[in-house]
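Sharing a structure here in structure tokens format.
Excluded from the complex is one protein chain; the other protein chains are retained at their positions.
Presenting chain A:
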Amino acid sequence: MSAWLQQALERSQANQDWLTPSRNRALAALQSTPWPSRRTEGWKYTSLSALEQLSAEAPAEQPLSEIPAIEGLDCLELVFLNGQLQSDLSTLQLPAGVRIDSMASLPPEQQVLATTQFANIKPERHLFGLVNDVLAQDIVFIQLDDGCHLPQPIRIVHQSTEGQQSHQRVLVRLGHKAKASLIEQFLGNQSSVTTAFTELDLAEDAELDHYRLALQSGQALHFGGCHFCLHHRAQLNSTLIGYGSALSRTDIDIIHNGEHAHAKLNAIYLLAESEHFDLHSTIEHAKPNGTTEENVRGIVGDKANAVFNGRIHIHRDAQKTLAELNNRNLLLSRRGQINTKPELEIYADDVQCAHGATVAEIEEQALYYLRSRGISRSQALIMLNFGFIQELVNQMPNQQLAAWLQPQLRARFKEMEVQ
């Protein structure tokens, strides 16, 4: 076990009884798992040394006065500062059909019920998921009743501040035919550690629009994950936007656990300076007739480092699966690095599956077209490459959110090209 984790465990508060069983399980798993090195599968290109170099001293926590709103978007807000729910900044009045609970405040039998219900979504192989199991002090539980169509998005904002560690766990359950939109937003550029795992269970015919805005940058160390379980005919449309930081790692798992489920995952990363961003995605097709469409696109500037590992696993019974995975990258500097690896494991014989990964390959036709209008080659490349990021932003079902993001992404992209 790492010195950092040892120290974090010592600093962590007294156990809550209802969390003890899962915490003990995770602790045992962590103790039997070697701490990753560059030789560990899944951590080949991502070093954890920044974690060990953290100062143990934490400055006093600053209170949070406000969180920037998303213009034009009325959300149910849940605001966390360094892992603690800020009830004064959160929406406490909820529409019918939705419940949001801090599990610490629920009666014991409900706590136990909820933890057993969700124990299976996050796979044990996620090291920082286990770390989160061990260190999280509470769980936020969001439940939508059967048939509930939530008109506003739920927005969960996680803000971290200098020297702090936060460990958040969110469970989301959408009932039969429920429909919702969830925005998870991570903020904070100062030296801090965040582990943030969300487990989402979509019952039959449920529909979820999901946005994970991993916008922590600078010195923030971010370890996050989203784990989706899709039941019969469930529909997921998820967008991940990642900025790099001193160390940022996100694991996304989608399990097709019922037939005819559909998953769309679009991911974008924009990295500047010497930032690091690592995305591992795993799509499990365990049942027949599922579809997955995954588009991952990134732009890497300066000395930044991007890692993408995209795995699609089609189980033997998952006939008639349609799965596509595509990763495109642009490297803006010779000092930057991109390590990309699509992985297909197919055990069914009647499936359609495609994957591809490219680095800085621009469609010559489009380049020629722009140049034929007087635009320089270098400017045309920038436009086309930002264009392919924008293409995914344009696909976001929530266009108000897209309109709010667009200028920020553009500003970040401009910074990258200046270097």
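Keep in mind that, in the parts below, a residue touches a chain if its C-beta (ideal position, glycine included) is under 8 Å from a C-beta of that chain, and two chains touch if they have at least 3 such contacts; residues count from 1.
Note that in this section contacts and distances are computed from a predicted model.
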| item | value |
| --- | --- |
| Name under which UniProt lists the unshown chain, selected from "Chemotaxis protein CheW", "Phosphate transport system permease protein PstA", "ABC transporter ATP-binding protein" or "Fe-S cluster assembly ATPase SufC" | "Fe-S cluster assembly ATPase SufC" |
| Absent-chain contact - pick from A:71, A:88, A:350 or A:364 | A:364 |
| Sole contact to the chain not displayed, among A:34, A:374 or A:407 | A:374 |
| Touch residues of chain A, complete complex, unshown partner | 363-366, 368-377, 379-380, 383-384, 386-391, 394 |
